[in-house]
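Here it is, the structure in full.
Removed from the display is one protein chain of the complex; every other protein chain stays in position.
Just so it is clear, A, B and C label the chains in written order, and each chain counts residues from 1 on its own.
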Amino acid sequence: MGVEMSGNTFGKLFSVTSFGESHGPAVGCVVDGCPPGLALSVSDIQAELDRRRSLIETSLSYRNEPDQVEILSGIFQGRTTGTPIALLIRNQDRRASDFTRIDRVFRPGHGDYSYQAKYGIRDHRGGGRASARETVARVAAGAIARKWLNETYGTVIRGRVSQIGEMVIPLRDWEDATRDNFFLGDRNRVDDVAILLDHFRQSGDSIGCRLEIVADGVLPGWGEPVFDRLDADVAKAMMGINAVRGVEVGDGFAAVGQRGSEHGDEMSPEGFLSNHAGGVLGGISTGQPLVVSVAVKPTPSVHLPRRSVDVAGNPVVLRTRGKRDPCVGIRAVPIAEAMLAVVLMDHALRDRGQNGSVQESRMKAPFFRALA
Amino acid sequence: MGVEMSGNTFGKLFSVTSFGESHGPAVGCVVDGCPPGLALSVSDIQAELDRRRSLIETSLSYRNEPDQVEILSGIFQGRTTGTPIALLIRNQDRRASDFTRIDRVFRPGHGDYSYQAKYGIRDHRGGGRASARETVARVAAGAIARKWLNETYGTVIRGRVSQIGEMVIPLRDWEDATRDNFFLGDRNRVDDVAILLDHFRQSGDSIGCRLEIVADGVLPGWGEPVFDRLDADVAKAMMGINAVRGVEVGDGFAAVGQRGSEHGDEMSPEGFLSNHAGGVLGGISTGQPLVVSVAVKPTPSVHLPRRSVDVAGNPVVLRTRGKRDPCVGIRAVPIAEAMLAVVLMDHALRDRGQNGSVQESRMKAPFFRALA
Amino acid sequence: MGVEMSGNTFGKLFSVTSFGESHGPAVGCVVDGCPPGLALSVSDIQAELDRRRSLIETSLSYRNEPDQVEILSGIFQGRTTGTPIALLIRNQDRRASDFTRIDRVFRPGHGDYSYQAKYGIRDHRGGGRASARETVARVAAGAIARKWLNETYGTVIRGRVSQIGEMVIPLRDWEDATRDNFFLGDRNRVDDVAILLDHFRQSGDSIGCRLEIVADGVLPGWGEPVFDRLDADVAKAMMGINAVRGVEVGDGFAAVGQRGSEHGDEMSPEGFLSNHAGGVLGGISTGQPLVVSVAVKPTPSVHLPRRSVDVAGNPVVLRTRGKRDPCVGIRAVPIAEAMLAVVLMDHALRDRGQNGSVQESRMKAPFFRALA
Partner (left out) sequence: MGVEMSGNTFGKLFSVTSFGESHGPAVGCVVDGCPPGLALSVSDIQAELDRRRSLIETSLSYRNEPDQVEILSGIFQGRTTGTPIALLIRNQDRRASDFTRIDRVFRPGHGDYSYQAKYGIRDHRGGGRASARETVARVAAGAIARKWLNETYGTVIRGRVSQIGEMVIPLRDWEDATRDNFFLGDRNRVDDVAILLDHFRQSGDSIGCRLEIVADGVLPGWGEPVFDRLDADVAKAMMGINAVRGVEVGDGFAAVGQRGSEHGDEMSPEGFLSNHAGGVLGGISTGQPLVVSVAVKPTPSVHLPRRSVDVAGNPVVLRTRGKRDPCVGIRAVPIAEAMLAVVLMDHALRDRGQNGSVQESRMKAPFFRALA
């Protein structure tokens, strides 16, 4: 749902234009379309950036300073003015020495080869634009969306890791889904996961995971049929996160094995009686919680030998060195939350544009209130 | 990736603007951005429309005429001129009588309630704009994209039903994935599926299914990081199809349980050694087959009694009558193929816009040729 | 301000996608983003189409049937539903015989050569896509915008011919700006103009003219800095009309010779004391009347011999035959009004999207009410 051609803008009315490479001077974004009057400070954004930093990243010596965001525009006397909000995060460590070995080879599972094919040139340092470093910009933008949604509609967006490899982690309590708990949602499983991650760290391999993102307080009526369905834009937002390979809304792939009499959510005067749809029908929100599930592939950089080629087409064997996240998907939790916030805010504003008068009356109708 | 606000346009350079309701005068679309000089006739489009009609639809008395497409513009002496191609398909049967019962109730699993919430008014006849009838327009537009891709790059797009309920159908032969074979890809399983569908038809219930869509002949370099990744736009296109609840690219959710040493596709001078990525790395095509999997929920209209409410909020019990597809996902195969074609053509043209000079040299390099 | 790449869509929230060639099967458009609940019938649109037909067009034998619009979608029980409104106008006369002579030559002052250069193919019949015939679609779309603006905000849009050649026609009364009066705004000058047009008709030549378009009842706050200023989008809309060569807002080019103490509109508690700005400051409407002036070039088709080349590059002499408007700009009045309506509606909705809460309070403030 981005609107310019080269794909670095997401959102139509609330839109985020991202820039920056892993080892260039900075990453950041321009957030356009934010309504005026929202109280916004550096700390609102900084809190989300800190959540994004993985535990491994925090412990790494070469990037041990927190990401400091600077607001360059769009704020006056502590409030948004309706003009673009530019956010800047300097890259603290830009030592290129680590990357001399990868400038002429294509790492398996990375975008090295496809970038080279597309542009005929690539900034190989740390993965350049393809690095997860870029997601700092998304988390920063998402912090604004999250705050506006919460203050305007009471919307709350939460995410967690619901599965790592074969280990399924049922939700115990959303309060447990903190960064220190690997965003698990069950503090009692933290030790299990720590052991599992250590295992992969020591074996030099990595593992995939599944995330669950839920938005409560979504008003009915958000989403634009037919192409810009709310769930379609959510799917795009999630699949656009580095390493994501699958997206589900509501029951997702479980619906393949379900019957219509089971899947279709019945209604009563008090509201819906189930939520197999995950909060979206016909591409438009129903007012029920929006439930999204995401598959994240294992970190492609492993310490095991991997066959590849160099830019001249000669065979090589690669082996990544140094500290690496064995499960890169864990820190995607705040990124997925941020993208969901951006999608929801964009659609809330778009709905107000076309259906502003309906939006008002909608909230006054007793029945919709009951369901919402 | 549509570009206007209300979401009825898909694609940025090759863009499809859809219109029409199930029981209004017509459905259709305006296709903009098609390169000039493509030979295009009604029969090119009609063939795809015929594939889209389900066997049940063909056998139904009330809609037994084929969808006839008319080309209203953009063609001169049998070739595209570069100007918008408007496609019109009249709705043959518009008897509103069948729908008098549903104008004041919300059917479970349908968009009735969410449309009413959003717009405060809805065309309830046959589901109005939310009906799968609208997908005729997408299939018509996809026929153009499919032809252009094939003539320009040799791209071939194929889809099939790979699972119905618990019944998994491995691919035997793409030649078997015809409409008469329920798009199964294994002619030997047609009887099994016919029996299964009869079971659901008789029991009055319905069942979900899984589709597999594959594009061969995708050139490396298509897709725009970071938000408009090729896989992100595919995810949006697929999730934007009626009743789709999940999307996977490559190994999809199976990646949750995979290790990095397994998932990351190794390379050799002869090309990639596997295709876990499904043809996309860093959001950009690699030249390998693009592999997409989609979950379609069971038809929400069932003959069993379902609890719901009317527009005043009173409880009602609904029971759909008449012939219904027990597995609506089967006929989504040509729709998913069409949407994939639109995504690929849009990205091929966008890549040519920004990287036209690279595109040329890319294809001359021996190594990329080997991989492609 | 259109949003897809090939330029046949105008507007972002209220968007019009146009299609059709002069002598193809039809012209028309898809209007997306219209708020639901607007009462809309064929006659609302037909009235504007009839105004667009020039007197000469009406009198011509080969196109003597009125343009009949058909609404294909988006209306239910006489009201808009919020889904796309497709409008279709069949081309009544498509005899290609008249055009056999121009298929291989480039007419001076027409788009023949530039279309051929761009696309390598062109529909030469009647000018194809470059024909003013296409503006039927814009007038049809504008009729919707005009009605919505008037019902929602009381906005009134009027246009007239203020100069033909050297003949300046001051406004006597907007009531006089009817089609029968050549849209002059002074019924006493109709005879003068008729004589002037006869002169050009007989001499085989043509003449340019100037139009004045005014919108009353524009609310303050419409327009998006910095690129999508209200006046910038008006300029694009006007310059995008066939044969328009210049656009002014407010005093326009007269401002070149003005002093700051003269041009800058002073304010008092009762409102602005003048309107040199033409209703826009900083790209945002002030609530004063929006005043636009447009230069239309003389009809390029004249009965005098003109030098040109054929598609092979050989010199030729061309001479148009048959009835022609000697001043094509006259019938651009309803087109310019329509485009202004589309721009205003689009911006009104966009403003509501981002600034919906401000929009409300704005109208309650005594001072803004006085100024508006």
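Assume contacts are C-beta pairs under 8 Å (C-beta built on N, C-alpha and C of every residue); 3 or more make two chains touch, one makes a residue touch a chain.
Quick caveat: nothing in here was measured; it's all calculated off a predicted structure.
K.L.:
Pick from C:49, C:215, C:247 or C:341: which residue touches the chain that isn't shown?
P.N.:
Selected residue, touching the omitted chain: C:247.
K.L.:
So one chain is hidden, and I want to know which residue out of C:90, C:110 or C:187 touches that hidden chain in the complete assembly.
P.N.:
Of all options in C:90, C:110 or C:187, contact with the hidden chain holds for C:110.
K.L.:
On chain A, what residues meet the omitted chain?
P.N.:
Spelled out for chain A, the touching residues are 3-6, 8-9, 11-13, 15, 17-21, 24-28, 30, 32-33, 36-37, 70-76, 79, 81-86, 88, 118-123, 128-129, 353.
K.L.:
So that we can see where the missing chain sits, which residues of chain B does it touch?
P.N.:
3, 5, 12-13, 33-37, 82-83, 225, 349-350, 352-358
K.L.:
Which chain C residues would touch the chain omitted from the figure, given the whole complex?
P.N.:
Chain C touches the chain not shown through residues 1-3, 5-10, 12-13, 18, 106, 108-115, 117-120, 129-130, 134, 163-166, 200, 205-210, 220-229, 231-240, 245-269, 273, 277-278, 280-287, 295-302, 304, 306-309, 311-315, 350-351, 353-355, 358, 361-362, 366-368, 370-371.
As a working rule, only the chains that are shown with their structure count from here on.
K.L.:
Per the contact rule at the top, check every chain pair and give me the one with the most C-beta pairs in contact.
P.N.:
Top-ranked chain pair by contacting C-beta pairs: A-B.
K.L.:
Is the contact between copies chain A and chain B built from the same residues on both sides or from different ones, judged by whether over half of the numbers are shared?
P.N.:
Result for this pair: same.
K.L.:
On a C-alpha centroid basis, what's the spacing between chain B and chain C, in Å?
P.N.:
38
K.L.:
Return the distance between the CA-based centres of chain A and chain C, expressed in whole Å.
P.N.:
44
K.L.:
Two-or-more-chain contact residues of chain A, please, as numbers and ranges.
P.N.:
Chain A, residues with two or more chain partners: 3, 5, 12-13, 225, 350, 353-355, 358.
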